[in-house]
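The structure appears below as structure tokens.
Every protein chain of the complex appears in place save one, which is left out.
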Amino acid sequence: MGQVKAGTAVEGRDAEFRSYYGRPVIKPPVWHEPHMPTYLYLGGMSGVSSSIAVMARLTGNPRLARTARLAAAAGASVGAALLAAELGRPERFLNMLRVFKPTSPMSVGSWILAAQSGLSAAAASADLAGLLPAAGGAARLGGRRGAARLRGGLGAALLGGRRSAALLGGGGDTGILGVAEDRGFLGVAGDAALLATALTGPLTATYTAVLIADTAVPAWHEAYRELPFLFAGSAMAAAGAVAMLATPRAQAGPARAVAAVGAVVETAAGTLMERRLGMVGRPYREGRAGRLMGTARMLTAGGGLLAAVAGRSRVLTALSGLALTAGSLCTRFGVLEAGRASAADPAYTIVPQRDRLDAVPGEGLQG
Amino acid sequence: MAERMGFFTDTSVCIGCKACEVACKEWNQLPDDGFVFEATSYDNTGMLGASTWRHVAFIEQSRPVQLPSADDGAEDSVDRWLMASDVCKHCTHAACLDVCPTGALFRTEFDTVVVQSDICNGCGYCVPACPYGVIDRREGDGRAWKCTMCYDRQLGGLEPACAKACPTDSIQFGPLDELRERAEERVARLRADGHEEARLYGESPSDGVGGAGAFFLLLDEPEVYGLPPDPVVTTRDLPAMWRWAGAAALSLAGTVALAFLKDGSLRRGGRHHRWGR
Amino acid sequence: MAECHPVGFQWVMEAKARGARVFHVDPRFTRTSALADRYLPIRAGSDIVLLGALINHVLENGLDFREYVLAYTNAATIVSEDFRDTEDLDGLFSGWDPDTATYDPRSWAYASTEEQPPAEHVEGGRRHAEAAGPETYGAGGAAAHPSPQTDPTLTHPRCVYQILRRHFARYTPELVERLCGIPAAAFAELAEAVTANSGRERTTAWVYSVGWTQHTVGAQYIRTASILQLLLGNMGRPGGGIMALRGHASIQGSTDIPTLFNILPGYLAMPHAHRHDNLEHYLEREGGETGFWGNRRSYLVSLLKAWWGEAATEDNDYCFGHLPRLTGDHGHYTTVMGQIDGTVKGYFVIGENPAVGSSGGRAQRLGLANLDWLVVRDLTLVETATFWRDGPELETGEMRTEDIGTEVFFLPAASHVEKEGTFTNTQRLLQWREKALDPPGDCRSDLWFYYHLGKLVRRRLSDDEIDRPPRELTWDYPEHGAHREPSAEAVLREINGVGPDGRALSSSTQLRADGSTTCGCWIYCGVYADEVNQAARRRPRSEQDVVAPEWGWAWPANRRILYNRASADPEGRPWSERKAYVWWDPERGEWTGHDVPDCEIGKPPDYLPPEGARAQDALAGTDPFIMQSDGKGWLYVPSGLADGPLPAHYEPHESPVANILYGQRANPARRTYDRPESPYNRPGPLFPYVLTTYRLTEHHTAGGMSRPLAYLAELQPELFCEMDPRLAARLGLGNGDWATIVTSRTVVEARVLVTGRVRPLRVEGRVIHQIGLPYHWGWGGGGLVTGDVVNDLMPLVLDPNVYIQEGKAMTCDVRPGRRPRGRALLDLLETYRHG
Partner (left out) sequence: MSGRVRRVSSGRARIGPASRGTAATVARIPHPPGIDPEKAGMTRVVPGSGWLARWPVIRQLKGEDPRGSAARSARTDALRPRTERADKVARSVCPYCAVGCGQLVYVEDGRVTQIEGDPDSPISRGRLCPKGSASKQLVTHPGRQTRVLYRRPYGTEWEPLDLDTAMEMIADRVVRTRRETWEQTCEGRVVRRTMGIAGLGGATLDDEENYLMKKLYTALGAVQIENQARI
């Protein structure tokens, strides 16, 4: 390709624009593959798995609850490990908890993830410990009783809002205290932890959208409305897929529902996002990112449709679960790649900004 | 808090000598950036990065030249060679600082934005957050680096190395308010001299980053110099982002709950799965 | 200036901010052009046309500063009727001898007065031409009658003013357009600005660097500018003058206290075997008796006393006979030929890198390879030290390491912070450097090296007559420190000179011819005045005025502007309040002002020299150019130049165009070497492009002090060739591609930088493409970046006055792609040399 002259007009994506030798204005994200996209996948999967686990626990679906607990714990801890590995100085991982900065989605996310991984690990450990012969009966018993107690809190949670979230915590406490006598401490603590993940889980699954949107990367930042839904949908599809793959079909009904709805949400959010972004959304449609996103779309849609009927056979379950997993992964890789591509091409930075300035004369630069 | 200190880079007197780049590297003991011929005028640095905290851009421009004897090449002839030393903007609303999860990036008493290399864990989040593409993670080192406006020198009452070295005073350092006044006068003077294209970049507190601590006098559109024409701190939209994410999280939680509720399985054991048939 | 002297350029920017207009004339649009008000592209090698046209503009429009011109220049002087101009002889001046290719300058002299024969001291023929070259006169100027015939009306047809008018009459704006490629409108703007900005109230300054000196007419370039500045009254005045921007920290000092073959310290000529038998003979023939050079006996005797101390007596001519004699050109390039021929056996290369930095590098390396021994002292292993193991001739098979018999000593040098001493900057300002720390390892200062080498050599001397000069040499300097470093201050004090009372002298006027004073360099006398190292003065600028006389010490006598007597009118009053600098204070009966007045402080403006007066006494109170024998600024040079009394435009030795002014194409007196090591490009289509070379801000000369530095090397990592888009398109070259540049000397490759900053120029109706190459790269030298040696492309052709090579304008060919390797390179070269 010929040299782009500095300062001269270059035929851009949608408009003529000027740039400095075609160099990007912003820096591309430094995050590596597969670490970061895999983490996005795992975090989402973990978060929704927690929700599933909570609901399964509440609704007395221990098999599904166990799968989801384990998936949540595994996703969060492996995800956290991937994040640590992603750091330039992994030995300073703990510095993530040095301050709490509401302005930093990564700071907030770190605290969320710390909570999510700790809680989900506790929930999973307790559950696994319950499998041990001595504790098994008590845990099962406690589980049923505890579930009943939790309903009050859940209702509050469904009302939405921060206040109810706080109530949930309160409800949980009482619930746990309430059952403390008739089951082992481990089980109670595990349930308490699990209950707490009802809060951290959805946050874990969605904060990552803010994480990447809160950058100067045009394809990410401009998509901040849809990305959380895209990620939420993708996370639901992923978690639903894992749950239905690892749970006997009979108990996996809600998981399939979650997966199917997730696929719908993901597809809808993705379509909406690309449409609304216009020129800035091009990276989602072009190049490697475009291929990844297209593949994700197909896999997710297919997997979602299959999820609706997957209860009928092991093969369908497997097909659906794998397709959704792959679809969710592709989405994460695709979004990452689209961000990289939009950062690398100065058109995505300059053209919208220039349009903004030109649209409002007198604003921005004087002169 | 001491007075806010800043840079005013007057590109109309920049001679492109790159003393700022070298003085910065000598003081801050930065590694070299590799030895690559870029064939982009006299710029072999490319852009600001982890090891380049001052970058001099070179832009060769042709305007209609009336040279009757040189008509065989007049249209190609460069008659304007813009040079500009870019640097971290030390934004009032600094995205890098906002998004840094560790507190490695912090705001100093001079109202500058500095990375603490003993704290930074190299998460890299600041890198794509910066709307100017300033900060970057250094390969092999793993941490994020950028201009500190020579914080250590300022603590000793010294001006930053680049400003001190600059032969033509293209880079001026001082209290930001003073610099803004000086810059306004300079622009007025240039315009009076017929340089209508002279403009300030980054000096306005009402811009997308709340005004830069390092601002510029440019002779063309910012993008010509590799600067974003209308940068906005990404965290300006953060509350909205959290709202959308919160909505998504709630929807998610609700959806999951609904998946169980609709399943009619609030009953123990839940045998009938609507989706399960 | 912005490119190579960025910090000095701050003052140009300062002036610009205060309303000065800046014009930049250069073959390329450089960083200086970018900041100038106007940029004038010029074909390399055509500057005399431009400057000559400005002179013509001044003369034809009567824009000269007449009062200044009449009082301070030789405009009114009548020239010998034997003189013939280039206008009369189609590009030659009278006195040309085609057999020896030299001028006999006798006919250039002033018209004789009755009492005195013309040009009494001038010899004729080849010897003179050599002598008129660098090995004589130093900067002392030739003798001329102190009061020649004049015509103050400037109408006499043979007065200098009228000769100038005729000489430059054909240097018109049209010629500028045709030869330089500068449009008439641009020229008109320049001419208007220069003349409008000169006179009583205003001054114009010219600044040049080696873009003017590295030509076969280099000295005449400067002469042309001098004529213009004298006509406009811009010499010796604040904001005026011609500023030589020199490229090395103490290159001025290296000329003042020369390591140059033709001069002794203080621009005293080295004695010449055929001109000087003894001291009397030397003093008689080395210039006039009038003006400050009339004191040269004091200068030389004091120097000889400084060197040979007690051994130098009146009876033995103060050891004048100890000085070796010249017989001709013993300059750098001739020395290289001596190396190739085997006459030069041992070579000291001190902080220099001729294998990369000198023209025609191949000849340099052939010379190095034929030495018995070579001593290289530098900070890094420069290419001159390593040519035997990695030189380009090894790659082409012209040399083999095992066949090279040169014994090489590499001695690491101390850096500028590891020794103390003075640099003399481009403004003649001596600044003392304090030592920060000891040098590491075996690194030593050059002072240490020569001092201890001298001691070791003296220890080996015999009682032979030939060993007398080194044996009797004063060579005792205090030593200090573990390395036994000689005291640089003691050396500086010796340079300054000591009086009969054993105290340091404070002025060169104290020097005596009777052997009672010593002085190692008379122009530096005063640098150690009052036993104080004046060069070490560091009074902050904030505590003194803009002249800053207490920062360092400028020769001579701490004067910051030379010939500043001219800043006042003949009566001693400032030409204007704005431009007041020094002036006569009638009440105090002395000169005063912002600077040290460049005249005798008590000599009133109305002083008229008595008959038969000598030295400064022979100069009138109105004569500002006190080093000239007539005290005048010379618009016309009656003697002292090898290639004519006036500048004339000659094409570079290698040029794609003919000289449309004269039948004589190039400077007839230029120095060429008719040797196989020095081939020249044949005129014609084989070498269609003009090549010029230059420096970049990011590097230093041949790169020895910049290529090994990561912070500089990364800024300009590769050799590149700047060419205009049209030429690039014609050659099928894109930005960043490789191109091969060919002259008959060698072939180099460079990355292509396609840029509109290099413009094709329409010269003589043809489009001439120029290409530019910075010359900082070499194959090694401890460099982090390497590249072909651009200086290898250059021809060995020299200015006849100063023997500086023509490195700024030559012809070349450009081919797309990388250069051939090994034997194939020589084959390609053959096709250009003979094909």
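Going in written order, the chains are labelled A, B and C, and every chain counts its residues from 1.
To be clear about the criterion, a contact is a pair of C-beta atoms (placed from the backbone, for glycine too) under 8 Å apart; a residue touches a chain by one contact, two chains touch by 3 or more.
Quick caveat: nothing in here was measured; it's all calculated off a predicted structure.
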item: Partner chains on view for the chain not depicted; value: A, B, C
item: Hidden-chain contact residue, picked from the options C:Tyr347, C:Trp522 or C:Trp575; value: C:Tyr347
item: Contacting the left-out chain in the complete assembly, out of B:Gly46, B:Pro131, B:Pro167 or B:Pro229; value: B:Pro167
item: For chain A, the residues touching the chain missing from this view; value: 97-101, 103
item: Interface with the unshown chain - residue positions in chain B; value: 1-3, 5, 8, 17-19, 21-23, 26-27, 97-98, 103-110, 114, 116, 118-119, 150-159, 161, 163-167, 169, 172-175, 178-179, 182
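Here, only the chains that are shown with their structure count from here on.
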item: Farthest-lying chain, centroid of Cα atoms versus that of chain A; value: C
item: Highest-count interface - the chain pair sharing the most C-beta contacts; value: A-B
item: Chain with minimal offset from the mean of all protein Cα atoms; value: B
item: Averaged-CA centre spacing for the pair chain C and chain A, given as whole angstrom; value: 74
item: Distance between chain centroids, defined by C-alpha means - chain A, chain B (Å); value: 30
item: Geometric centre distance via CA averages, chain C-chain B, whole Å; value: 47
item: Where chain C touches two or more other chains, by residue; value: 735-736
item: Multi-partner residues of chain A (at least 2 other chains); value: 3
item: Residue ranges of chain A in contact with chain B within the complex; value: 3, 5-8, 17-21, 23-31, 47-48, 51-52, 55-56, 58-61, 86-90, 92-93, 95-96, 98-99, 101, 103-107, 109-110, 144, 147, 151, 154, 157-158, 160, 198, 201-203, 205-207, 209-211, 213-217, 220-221, 224-225, 227-229, 231-232, 235-236, 249-258, 260-262, 265, 307-308, 311-312, 339, 343, 346, 349-350, 353-354, 356-357, 364-367
item: Residues of chain C defined as touching chain B within the complex; value: 2, 6-7, 9-10, 13, 29, 31-35, 39, 41, 177, 181-183, 185-186, 696-698, 710-718, 720, 724-726, 735-736, 751-753, 755-757, 759-762, 767, 784-785
item: Residues on chain B engaged by chain C in the complex (per definition of touch); value: 13, 15-19, 21-22, 25-26, 31-39, 41-42, 44-45, 60, 62, 66-74, 76-83, 167-169
